[in-house]
Each structure stands twice: as structure tokens, then as C-alpha cells.
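In this view, the complex is presented without one of its protein chains, the others remaining in place.
Let's turn to subunit A:
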């Protein structure tokens, strides 16, 4: 793998390979010594133009567990605030010898630009770009679902036949987009439930069914229900009257939690707005995988870094 930019262009075999490597990585995290020498001497730069807690820490932990050197860069307090362009930042990193760049950027397509511009030779990992994609989040979601469904026999398995419902702010959600493509590639049937104002303008070609009624979706007995965060920071319009109204119609509250099948998995990519899109009881219930998702994130990102950085780069 040369770069990891989106899940849309990830083949089924490549996705399953990555999830299987993540299983091996997860096994090593149970050992007394969690650190592997695999990426010794490699430099991973976390290039974050947007705020992030779990993704940045997760990538940092993953790189460190593989013995890579990690340089953290956040746009705040850097020369970006002096007006430095992405090109100049990239060339600076190139001059310092970065082997991989993990980039989060408010502009959709920024990682693609880095990967194809020739400004930098490093492998590029998309850690979220605008409203485009967040591939490692979708991979860790797929990993979490696969692990819950297949248990310890999950190696090599896909998600054939599972029905996954994504609920909430699809319009602003790169997590939703990455999941739509990846989960479909892996064989799951994906449906979206969202206020009409938060459905993307153009969904032609999306392999999904779109609904507007959460209760109806719950009656359909989905295997997985994934609540998306209301991204207030990206909302420059009134997409719904107020948060109480949203919570009443599209929030996973205690009543709706009770109507779910006992086997339905409740997911949230975090950070959660408790009481808005998900109630505290739903977030902390045994059906919830919120914390597993965070744990699995480290293994999945270790796998991505390993597949990107090991091996003869000329062959990739």
C-alpha cells in the first residue's frame, strides 16, 4: 500500500488483509512488552490542521508501539498561522525526512493533493479531510463489528449479510462516507437515517437506502446502529429547529434503546454529544462499543502504518 486516502478505492481483499493484520497487532498488545521494533528508524509526522483528541493520540500510540519516531504538528502555533501554504509545509517535512504523514485537514482532498503533488515522497494517511473521508475510522468500525459478530474466529471474515444503519448528521460526516463505502465493500447492507436537511445534496451512486424516520429503522431490526455526531462546528445554517427537537426525533434515547434487539450493536465514532444524538444509558450500555472502538483504533492504525511503511517502497 502506498497511501491510504479513502475507503472507496480499497478492494475487499486489501480491506480484509488490513483487518487481519490489525488482529495480529491487537494480539501483540496483550503482551508484557507492547512495543514492536518493526518501524525503528522511520519518522511519522502527525500533521493536524483541525482539532482532534482520539485520532491524533491513537495514531501517536500506534506509531510509538511500532517504534517509529513521531513528530506532532498542529496548525495552531505553527507557521501556518503566519500564512504558510500546504505546499511549503509539505516541502519542509520532506526536507526533514518524514516517511509517513498522517494528515487531518478541513479541506476535502488535501491528503489527495499531498499524495499526488510530488511535493513529498512520504506515504500519506488520511486522518479526516473536510467532509470527504476518514478511512481509519471506518476500518476500526468494521474491525469492531467483525470482532463482535465473529469473536476470536474473525480472521479472514467479511461482513456479508449484516445490516448497518447510520443515523444523524450525514451531510457533514466523513465517518459516514468512509463507512458507506467500506462496509458495502465488505458485504454489509448500509442504510442512512437522517433529517432531510442533513442528507447530502447528491447521493447518486451511493450504495445505500435513505430514510428519515429512526423508529421505522429500529423496527427493521438492524444488526448495527451507528450514531453520528452533530457537527455544530461545521453548521453555518439552521439544519433543525433546536437540539431538543433533534434529540426527540433522531436521538438514540432510552426508549429507543429498549426497542433495539439485544444483539444490536450500538456504535459512535466519538466525541459524543451525550443527551443529543445518544443518551448516556445507550452510550454506556453493554451493547455499546464506544470504548472498544477506541482500543481497536490503535490496532487498526498500527496495521495501516505497518502496511504503508514496511516493504520495498519501489514495489509498492
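Please note the rule applied: a contact is a pair of C-beta atoms (placed from the backbone, for glycine too) under 8 Å apart; a residue touches a chain by one contact, two chains touch by 3 or more; residues count from 1.
Please note the rule applied: contacts and distances are computed from a predicted model.
The unshown chain of the complex is recorded in UniProt as "Bifunctional protein PyrR", chosen from "Bifunctional protein PyrR", "TetR family transcriptional regulator", "Branched-chain amino acid ABC transporter permease" or "NADH-ubiquinone oxidoreductase chain H".
Touch with the chain omitted from the figure is made, among A:27, A:84 or A:245, by A:27. Considering A:1, A:57, A:210 or A:281, the position touching the chain not shown turns out to be A:1 (whole complex). The chain that is not drawn here is touched, among residues A:17, A:69 or A:284, by A:17. Contacts to the hidden chain, counted on subunit A, fall at residues 1, 17, 20-21, 23-24, 27-28, 31-33, 35-38, 66, 155, 306-307, 310-313, 315-316.
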